[in-house]
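All protein chains but one are shown in place.
Residue numbering begins at 1 within each chain, and the chains themselves are lettered A, B and C in the order written.
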Amino acid sequence: MTQHTPALRLEGIVKTFPGVRALDGVSFSVLPGEVHALMGENGAGKSTLMKVLGGIYQPDAGRIFIEERETVMRGPLEAKAEGVMFIHQELSLAEELSVAENVYLGELPRKRFGRVDWATLYARTDAILQKLKVRFDARTRVGELSIANQQMVEIARALTVNAKAVIFDEPTASLTDAEKVVLFDVIADLRAQGVGIVYISHRMEEIFRITDRISILRDGAYRGTLETAATDEDEITRMMIGRSLDLSRNAAAPDLGPVALRAEGLSCGHLFEDATFEVREGEVLGFYGLVGAGRTEIAETLFGLRTPTAGRILLKGDEISLGSPVEAIARGISLVPESRKEQGLVLGMNCRDNITLPQVDDLTAGPFVSDGAEISIYDQYRDRLAIKSPSWRTPVGNLSGGNQQKIVIGKWLSMRPEVLIVDEPTRGIDVGSKSEIHNLLRELAKQGYAVIVISSEMPEVLHVSDRIVAMYHGRIMREFTAAEVTEDGLIQAISGLTGDAA
Amino acid sequence: MADTALKSTAMKSVGGLLARQGILVAFVVFMVGFALWNPRFIDIDNVFGVIRSSAILGVMALGVTFVVIGGNLDLSVGSMLSFSAIVVLDLHENPAFGPALAIPAMYAMTLALGALNGFLIGYLRLNSLIVTLGMLSAIHGLTLTYSGGQNMDIANQSETWFGVFGRGSALGIPVPVLIFAGLAALLGMILAKTPFGRKVYAVGGNGTAATFSGIPRARVVFATYLISAFCVATAGLIQASRTMGAQNTVGQGLELEVLAAVILGGASLLGGSGTIFKTVIGVLILGFIQNGLLLAGLEFYVQFVVTWIIIILAVWLDIATKRGKLWSPIA
Amino acid sequence: MRDERLKTLLKGGAIWGFILLELVFFEVAGRIWSLSGNAFVDLDNMLLLLKQAAPIGIIAVGMTVVMINGNIDLSVGATYALAGIVMLDSMSWPFMEALGAGAIPLAWGFALLTGALLGLINGLIVWKTGVDAFIVTLGAMLGFRGLVFMYNGEQPTYHLDWTMVDIAEAEILGLQTPALVFLAVVLGVWLLMTRTVHGRNAYAIGDNRDAAVNAGLRVGPHILINFVLIGVLAALSAVAFYSGSGSVNPNDGMLFELWAITAVVLGGTKLTGGRGSIIGTLGGVLAIQLLRMGLGHIGAQTETVNLVIGTILIAVLFLDRQLNRKGAEELKI
Partner (left out) sequence: QSYTIGITQNNVGVDSYQTTYEQAFIAAAEANPDVDVVVLDAGGDVARQIAQIQDLVQQDVDAMIIWPTNGQAVIPAVREAYRAEIPVIITNSNIAEEGFDFVRSFSGPDNITQGQRAAEIMCDRFKEKGIEDEAQIVEVTGQPGYTTAIERSEGFQQRLPEVCPNVTLLDSQPGNWNREDAQQVMEAFLVQYDDIDGVYSGDDNMGVGALNAALAADRAGDITFVGATNFAVGYDAMERGEYWGSIYQSPVDDAEAALQTAIDVLEGEDVPFLNYFDTPKITQENMDEFDRPVF
């Protein structure tokens, strides 16, 4: 491979933000036809490095070479013209427009007099969508798609031009296994065509499955490059965080209390129907299913955000009806929502205020919010979750994606709710912090809290849950205990292959 | 060695101040400019005079700051001001009320209008621009119906203590200035320090996330409109007391001026950002520009043009210092 | 799919349903209260309506584009007045007087040029300084008005040219020139926004500016073009109106921006950009003008007119919201 000239090469890139040195002289190169993983903890500088390459940030120092030609990327336009395509970590779509218009944003095919060539546009887009095996067409409005499908639209962009290099910044964070498989096929295709690929992810199994080499960043500095075939998880982890991780599951049998929360025949229109399940104090209940299976909607109903059309919710044996999250929180139910940007965070607000937001009423000294109380909560969760932020005053929007997610988790953990529901809690979180979050969830359960974990990552559900509920098409198909669950059984259940609903 | 370190931290904090308070810097620059042009500009009487006449706009702007930070607009404040001034004057003249009852009654009626705004926008989730624009028109109709289209005047101006709110002074400071300052301090504290203030920022910054955080969004928005109405009522009181009479149109057009002051202070129309202190600066900039240009003896239309240029320069300076670049990075 | 389509039709249709309601109401109420005893829904009256809706309507079309693009323009009223002044004043420049009737199209050209120039100023400031369009055009509302007064002091600017008036009052199929211009603008800009690359990009920029930037769209020039467009349309509105009236008062056009924005939002355009339609705006404009005309028809008093217009605006919004409810499955946020 080394005989090729690199598709792209970065040399000595430095980038500082007020209060942070995000990149400290990073060098990095990708060969044509190679899938090169970029790894590092949350906030290590991966996205920033790629944004420099994509022309979104201007580096303070350093040089960029495309096929060994030095280039200055003044903006995304230049990057695109150089054949560098960028799939962003955060969705970057115009929701009111059609899928096709989003895929070809900035380069709609034209006819005379500046008219859009709709026929070509739709034909080309549909061809790409077909490769991606998605079930929506080019004319669909993006706002109507689920997050996973929106992510697929982002990915489709990479296939519009003959790119020299494609950057995928955590593309699988909101995909489920089915779409992941498609994505990996796409990446394999691109690779076969000689495109250089940068792949950012926190999921080890993906890294080992599709990448050729791995470069590691730590605190904005380059740590080295490994051949994927010649390394293992432990080595990578050590380079990333400086220590090994103990990933073994705490096998002690859970100490179960009485039923904390029970749903009986709960339905909400066609979103989900006739759901019956319960979670006990001291238990972690997992929900597993494909995207759109209705898990999020159940969580939202338990949190007072949807009015059930049938069925009842029992909290410690008493039937409750929740008009709003205010009431749910008052009764000790909390939800870590699935979309951090839309539902989880006020991006313009600082880190501390975001964490304390749901309990700000209780953190007062006289009529005023107590600075001290707030800062102590912030400090506690910053340390627990290893949140990397220049200070509590930093607006959350300036944090790296993973650190933003940690803020959302911290916000709800600090409430110490009796029933904690977490929806895709570790989306975009690095391996170290992920296991820390898992430990935290387990620990909460051990202290007698009831925890519901919704996840589309099978290892995650398997790892943290005492029991697992499998959903398909708005219905609960089966319930597994930790002892009886197998990967195959789960997959069958969520694909609707088992007839017996629990 | 220590000296240079001290200097550099001093430089940094000056730079930091510049970045955070670009609008304040703009304010100082204009003040100095005007003072050089006409020294009477910084005459203490003139300064108090300007603050006093800015007080009406200023008090309204304090309330609108809450609404804007909460992510909405309030275009009904001008017509609401006319309403409250007319009502308080009419009730003042009504022997059954007199000043002591007229004032609370007027507050109650104005707050009712604010509550209507708040209900429609907070609880029914209707678009604030159109609702308050509709209210602008409807309240104007209400005022005309109430007054029969007539001006309201206090007949015996020498026999009432009503004038104290607009004309009085305490410790040598005009009462409107005291009210403005007091209210600014109170509301500033509420916004910056209390849980309610925090919720206003959250609701304006990201309403969905606020709801997910258990913040009663509708109630918070409702409250911002009540605060806005309270401020309008106070401004109406000052206005009525100052002129001891009012036309049905006395507040016409003020809504945009108020909004200009709030935005000039740096609040974002999208919600979630802004402070009372900055709004006060915005109000003072507008007040002193008007006064300075008047003192400079310019024709009113030249004043228009100069005001235009100054507003844009002020906001430009503000954001340019924040992003550390003069020109916008948009391609 | 058909269900979907019906739903979108119903959603966009709120304003048209309301227009229908107005027609029925004023027709019936007019029979009871109107003194003249004439029918309200009558061809001549409806053609007149279209003509009367033109000045605000043409501007509202431009406003739709700017708002879809994620900006706003509060200075249109002043642009309208200044373009009118330039047009009428230019008619009395010596070389123009020498041209006779040939001066008329030239005067129109000057007016449009003025509008383009003022739009260019706003657009450039928004683009290059990054100051929010709301502030830029709020300032310009004042500044342009200052220019209006500078031109001719407080005096109205007038030039009554009966040829020009006759052109303005000319009819095709009963439609007078301003109405024709209005309809042409609606059609043209509708095509622009739905069929051209520029139009679609304007939507994308208004919807998610960061996404547009990331995709390499040149956001600045698009914004600039749209400001020039609304400037030209404000001037075109002045051309259509002042050709027929021959005199500009320096206060003309005040509050036009608010009425235009109202019509645009009633027509379903999102205030924050990204969504909106020209046809919806046409509906919004007609609804407002119908309301004014109808209230006059039934002899409502000034205070009633104000009260009713305000209430109706809110009511339409409320109805629209009810129509757009998703039912039991809705997320309560």
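Here, a contact is a pair of C-beta atoms (placed from the backbone, for glycine too) under 8 Å apart; a residue touches a chain by one contact, two chains touch by 3 or more.
Note that this is a predicted model, so its numbers are computed, not measured.
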- Task: Name every displayed chain that the left-out chain is in contact with.
- Result: B, C
- Query: Of C:209, C:275 or C:297, which residue touches the hidden chain?
  - Reply: C:297
- Note on the structure: Among listed residues C:244, C:267, C:284 or C:310, the absent chain is touched only by C:244
- Message: Considering the whole complex, not just the chains shown, which residues of chain C touch the missing one?
- Response: 34-36, 38, 44-45, 48, 51-52, 55-56, 149, 154-156, 158, 160, 165, 168-169, 241-242, 244-252, 254-255, 292-293, 296-297, 299, 301-303, 305
- Residues from chain B at the interface with the omitted partner, ascending: 38, 40, 43, 45-46, 49, 53, 56, 140, 144, 148-151, 153, 155, 167, 239, 242-250, 290-291, 294-295, 297, 300-301
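Methods note: only the chains that are shown with their structure count from here on.
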- Of the other chains, whose C-alpha centre is the longest way from the centre of chain B? A
- Query: Ranked by contacting C-beta pairs, which pair of chains comes out on top?
  - Reply: B-C
- Task: Provide the C-alpha centroid distance between chain B and chain C, rounded to the nearest whole angstrom.
- Result: 30
- Measure off the straight-line distance from the CA centroid of chain A to the CA centroid of chain C, and report it in whole Å. 44
- Task: Indicate the residues of chain B shared as contacts by at least two other chains.
- Result: 208, 211-212, 331
- Note on the structure: Residues of chain A that touch two or more other chains sit at 75, 77, 305, 324
- chain A - residues contacting chain C, complex: 54, 56, 75-77, 79-81, 86, 88, 92-97, 101-102, 105-108, 110, 113-116, 157, 268-271, 300, 304-307, 309, 324
- Message: Per the contact definition, I'd like the list of chain B residues that touch chain A in the complex.
- Response: 189, 193-195, 198-199, 201-202, 205-206, 208-216, 272-273, 331
- Note on the structure: Listed in rising order, the residues of chain C that touch chain A in the complex are 195-198, 200-201, 203-204, 207-208, 210-218, 270, 274-275, 327-333
